[in-house]
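What follows is a single structure, and I will ask about it in a moment.
Complex shown without one protein chain; remaining protein chains in place.
Chain IDs A, B and C follow the sequence of writing; residue 1 opens each chain.
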Amino acid sequence: MPTVKTSIATSDPHSITVRGRDLVTELLGRYTYTEMVYFLTCGKLPNPQQTKVLDACLVTLMEHGWTQIAILTRVMLDSVPDQPQVAMGAGLMAVSSVFAGTMEGCSKILSTGIKRGSDLDAYCAEVVVEHIASKVPVPGFGHRLHKPDDPRTPRLFEIAREAGVVGQYIDLLERLGRAVDSGYRKHLTINATGAIGALLLEIGVPLSAMRGVAVVSRAGGLLGHVVEERETHAAREIWRLTRENIPYENPTTD
Amino acid sequence: MPTVKTSIATSDPHSITVRGRDLVTELLGRYTYTEMVYFLTCGKLPNPQQTKVLDACLVTLMEHGWTQIAILTRVMLDSVPDQPQVAMGAGLMAVSSVFAGTMEGCSKILSTGIKRGSDLDAYCAEVVVEHIASKVPVPGFGHRLHKPDDPRTPRLFEIAREAGVVGQYIDLLERLGRAVDSGYRKHLTINATGAIGALLLEIGVPLSAMRGVAVVSRAGGLLGHVVEERETHAAREIWRLTRENIPYENPTTD
Amino acid sequence: MPTVKTSIATSDPHSITVRGRDLVTELLGRYTYTEMVYFLTCGKLPNPQQTKVLDACLVTLMEHGWTQIAILTRVMLDSVPDQPQVAMGAGLMAVSSVFAGTMEGCSKILSTGIKRGSDLDAYCAEVVVEHIASKVPVPGFGHRLHKPDDPRTPRLFEIAREAGVVGQYIDLLERLGRAVDSGYRKHLTINATGAIGALLLEIGVPLSAMRGVAVVSRAGGLLGHVVEERETHAAREIWRLTRENIPYENPTTD
Partner (left out) sequence: MPTVKTSIATSDPHSITVRGRDLVTELLGRYTYTEMVYFLTCGKLPNPQQTKVLDACLVTLMEHGWTQIAILTRVMLDSVPDQPQVAMGAGLMAVSSVFAGTMEGCSKILSTGIKRGSDLDAYCAEVVVEHIASKVPVPGFGHRLHKPDDPRTPRLFEIAREAGVVGQYIDLLERLGRAVDSGYRKHLTINATGAIGALLLEIGVPLSAMRGVAVVSRAGGLLGHVVEERETHAAREIWRLTRENIPYENPTTD
């Protein structure tokens, strides 16, 4: 059996090595956190265009006000006030296929389309037909709040194009958007996670890292919630609201 | 009772507002992820010096090879392979007072010392005497592996001084280091989390955010572990090693 | 919009009401924990036969030595030694469709079959063909270690029959077992989680509670691991084994 190995990092008393580079002499003070996220995810250091796009993706998903993710962090912090990392961890576990973590599904569709190559519009039509048939929403489309259009999407496309990416995944996502509108006979916005799925593909982020990028992004947002919660104790208000507004009623069938 | 409020973020169909700024038109594409972490944590946008120091702190704690944090993420991913955010969240919950999250304790000592002001060396001696008496290690000192000295610490101080911080917390930490060596009658290194505690105080990060900065940092590192684990399945090897090397023995007292 | 309600429990200064019964005067000291699990899950108190079967199911899944679930709890406890509930919670999160939580899938197949009614053997053959075609293992069959047969399964069937359950789900699972052996052209054991899926259906536990029963069961097992870990610190050994046996190798493609 071949030995399992790791190529991420190692250390000895005098040094730490990260993917073949000395942390202290080659990385620290030379690269930003965003560049290091790219390095650890893609296995090479990014060029400025890739950094620009990754920063935009990371900033986009940091905050969206009162989400289930923020509620989880706030309420957990109320229970373990000295363990903010448990509160942040709990919130991040909810960056799922339901909330904020849907770029994965959208990226898979885009990646498969580009690999297949020919006649992208036919491919898009096919994808839409399949999703309508199986009653599964096309990932990356529609938004609970942002109607008719998610304001983040055109700005993300603009940033990517200004940075000079090739644009094939963005182009395919826009084609898919037209196919969606036509297939569902109504306009469904390309949402921010869909757009981010396309942008991350443009800069070479692997599919296996897609949802994790959202986790990193939201970690920064939750840090802000920890700081505020320690002052305002909103979790106690969430508890009170729940107790007072979701009443108990004796069960009917015992 | 005054209403509990939040000042972090809100949204409507056409916009998202983050701490008073429009996400799409004022923040996205203009600020890096690191700058946004500072903005959400400290309530104002950083100057380049503060960004430089925060980036160094975030990069320092991203990776340290095989840690309990990485093991948790790998093993959890083996159980919920489609939920990488649960695996990352589980790992981040271990960024605790035992591992990687000790900057909080060190920062409190430094912050208290600077507030008290006069005769810093007497304060340091006092801190050391108290810790020796209560048999609690001084937070920010010593390292399991990095002996005699943590190689990250001098580089972090260098980056901060090049960036032009005032340096009062770094100075106090160095004084404390001398008091520690003298009190324990042996050399204990200022470790990386101790140094980061000082640097974050220099740039105005509140005590309530200290450990959370380590969580954000390590989130980036764990993303790399998710990508590798999906290829190598090291968690199965960890399982096998555990089964084969920690044997079962019938209990003696039933 | 109709108000959302809860029928689980409420309290006032002088009493706690659980599903319409006074906790202190009607439940406490009268019912066992297992009976209460049934009460909260199924909405009525169990008869002795149902209690016997539920106890058997709960006892079966409590322990299986070194599992990923136990490793997670041990390693997390090493990081947050004063928060055993975080360690147990982390372990329980791994009671998934990969490990210990597969009764859900098996139960769905059994439940659908009984609802359809006629010609159960044809139904079983159909289920096997579909799973072979989609290359998805039939849930409830096969076991990494227990070959050719899971020793827990016949004992669980025996307990249920002695308790006097109707036996229709057990019968269907045994038919399915014959169809599996025939379809795959080799013997695959009905494993313990498959058997438990059938038993829980026999006593009226809803599908939505199936995996949660495994979580309750394993919680008891993990309590034992917490007690032992606080004495032996096996997590440190798991860490050492990982560091020493999964070596770092510089990445080849940077």
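Keep in mind that, in the parts below, contacts are C-beta pairs under 8 Å (C-beta built on N, C-alpha and C of every residue); 3 or more make two chains touch, one makes a residue touch a chain.
These numbers come from a predicted model, not from an experiment.
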Given C:45, C:114, C:132 or C:223, the one touching the chain that is not displayed: C:223
Touch with the omitted chain, as defined above, among C:32, C:47 or C:182: C:32
Residues from chain B at the interface with the omitted partner, ascending: 3-10, 17, 19-20, 43-44, 80, 83, 86, 246-251, 253-254
Residue numbers in chain C that touch the chain omitted from display: 4-16, 18, 23-25, 27-29, 31-34, 36-37, 40-41, 52, 55-56, 58-60, 62-66, 70, 83-86, 88-96, 101, 145-147, 151-152, 155-156, 158-159, 162, 206, 208-209, 211-217, 219-228, 230-234, 237
Residues in chain A touching the chain absent from view: 65-69, 71-72, 75-76, 78-81, 86, 90, 93-96, 98-99, 234-235, 237-239, 241-243, 245-246, 248
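Everything that follows uses one rule, which is that only the chains that are shown with their structure count from here on.
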Chain whose Cα centroid lies at the greatest distance from that of chain C: B
Self-contact between copies chain B and chain C, residue sets same or different by half: same
Chain centre separation (chain A, chain B; CA means) in Å: 23
Computed distance of Cα centres, chain C from chain A, in Å: 32
Rounded Å distance, chain B centre to chain C centre (Cα mean): 37
Shared-contact residues (touching 2 or more other chains) in chain B: 65-66, 86, 90, 93-96, 234, 237
